[in-house]
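Every protein chain of the complex appears in place save one, which is left out.
Right after this comes chain A.
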Amino acid sequence: MGEGGRVREGARAYLLIAGMWMRSTMAYRFSFAMTTFGNFTATFFDFVAIMLMFSRVDALGGYALPEVAFLYGLSAVSFGLADLVIGSMERLGRRVRDGTLDTLLVRPAPVLAQVAADRFALRRMGRVVQGALVLGWSLTRVDIDWTVGKLLLMPVILVSGFGIFCSVFVAGAAFQFVAQDASEVQNAFTYGGTTLLQYPPTVFAKELVRGVTFVLPLAFVNWLPATYVLGRPYPLSLPEWVAFAPPLVAAGCCALAGLAWRTGLRSYRSTGS
């Protein structure tokens, strides 16, 4: 079977499993509504904290509230989509510990698709909706000198950001094959990553900005393309075309994460119980 065939097979398995979990969730509609609302509120509080900050100051790192909201919205939507689609992978450590991963290995479907769709939770839409609302609000307030290039770049930013965060989730899951108990480390990069990107890059130390630009390229999720759209200088001197690099970076990240996943899966030794 070719690579294309495997991808199609994986997508089919993913949709089947995710659909099953959705039907199971919908059996308890009230609980679903409650938890979706909870998810929405939890992320909303993040933004409330930013609004409270701006109730006392006019700018943070030289950025006004609509501009911070623009960064926040891009980061929250990209991360929210990745969390919705494959966020369940952060639970892999538990399956490794109790040996239930074995069940997934004997099924005739790609393991990655099964782990990603495991306990698919539609309530995570709450975060996406909240991020989209903030992004929409910021677009009505922020002063952008729109060009065709910038307009076309907007959907590209979201899709690439989604890809980058997906690769963080997959790499994190691959790490859990080795780390098991230490699965919380992943949170520093997933939840920590999206929190970091919600604030302007000018707020952080140069070394930290360098780290998330060149080592773990989270800056390509929103910082680099968004500073271009806003017409603001990026703290590091980089050529302008870098703003259009997110798709390439996302593809590279996904390839590396895939490699890490295969290595991790190959190293898996069942608990045997």
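Assume contacts are C-beta pairs under 8 Å (C-beta built on N, C-alpha and C of every residue); 3 or more make two chains touch, one makes a residue touch a chain; residues count from 1.
Here, contacts and distances are computed from a predicted model.
According to UniProt, the chain absent from the figure is "ABC transporter permease", selected among "YbdD/YjiX family protein", "SufD family Fe-S cluster assembly protein", "ABC transporter permease" or "Cytochrome bc1 complex cytochrome c subunit".
Residue A:S55 is the one among A:S55, A:T140 or A:S237 that touches the chain not shown.
In the complete complex, the residue from A:T103, A:T147, A:N187 or A:S270 that touches the missing chain is A:N187. The chain not shown here touches chain A at positions 31, 34-35, 38, 41-42, 45-46, 48-49, 52-53, 55-61, 179-185, 187-189, 192, 195-196, 199, 202-205, 208.
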